[in-house]
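Removed: one protein chain of the complex. Kept in place: all other protein chains.
Then we have subunit A:
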Amino acid sequence: MSNATSAHSVVEPSTTTKRIAGIIVVLYAIITMVPLAWIFMTSFKSPPDSISYPPKLVFTPTLEGYCNLFTTRTRQTPEYIQSLGPPQSTCDEITRSRNMVIAGPSNYWPRFTNSMVIAFGSTFLAVFLGTLAAYGFSRFRVPLADDLLFFILSTRMMPPIAVAIPIYLMYRELGLSDTALGMILLYTAVNVSLAVWLLKGFMDEIPREYEEAAMIDGYTRLQAFRKVVLPQATTGIAATAIFCLIFAWNEYAFAVLLTSGTAQTAPPFIPTIIGEGGMDWPAVAAGTTIFLVPILVFTILLRKQLLRGITFGAVRK
């Protein structure tokens, strides 16, 4: 009576289960990818195409969004434009076709550079401090260690906006408002708690015997830390760095409150890109697309570290 094809395995999921799981994963991927794909497509649309209804899936791609992102333009009479020489670049041509001329570069590139400096600077600092602190918490008998760790975690419990005003006042007095240094310090302070907690977990996983062996082999604790512990913590450090970088890169609330000019990062700048008669959506989309690139590259570069196992099994557990 019973279907005698194969015995049912307890551990191995059945084919149907696998198929259903696969479909769910694909659906989830589509749902998360659609907004990104839409932004990417919008960045190549012309302004009228970007706001047309129903939305256009098929359109003639143009670099107008990218041109508008990187330039400021002024409107001129057709006669004036006629009097100019041949266009210097593709962007020049596109701009002239809209009866405008390029007046100069936009602020996007400086803002993007600010983002790079602030995000990578604060990530480096947070991971550096976090690694040392985590090692200390993991290996030494720190007085009140649990309370200190809780205190470190508690710095993340408030919404940033709750402390934004005091920080704003403090920074104004200290001359740190609208400076890259101020933003680096602020993001480091926020990220260091995440770094300490994440890295402490990774450090706890590294058996003490490695350092003890190295110290017996004639190394000081600091040398043992550098030569034996750090190489094994790379996975944890890479994972922590990615989390810190994503936070610092995407942070909006502090950036919008504490920066306005010289130190402004890309997130508060992108929504302010305004074209003729409203938002310049292709330019906004172009800015967002470029903004996504560094974090994508960083994650892909560190992917190997992330995937590699924590220890390679030389200590048997």
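Note that a contact is a pair of C-beta atoms (placed from the backbone, for glycine too) under 8 Å apart; a residue touches a chain by one contact, two chains touch by 3 or more; residues count from 1.
Everything that follows uses one rule, which is that contacts and distances are computed from a predicted model.
Peer 1: Please identify the absent chain by the protein name in its UniProt record; candidates are "Multiple sugar transport system ATP-binding protein", "succinate dehydrogenase", "Cysteine synthase" or "D-arabinose 5-phosphate isomerase".
Peer 2: "Multiple sugar transport system ATP-binding protein"
Peer 1: Thinking of the whole complex, not just what is shown, which of A:52, A:74, A:90 or A:220 touches the missing chain?
Peer 2: A:220
Peer 1: Could you tell me which of A:136, A:207, A:275 or A:294 touches the chain that is not displayed?
Peer 2: Within the whole complex, the residue contacting the unshown chain is A:207.
Peer 1: By the contact definition given up top, give the residues of subunit A that touch the hidden chain.
Peer 2: 207, 209-210, 212-220, 223, 228, 231-232, 311-317
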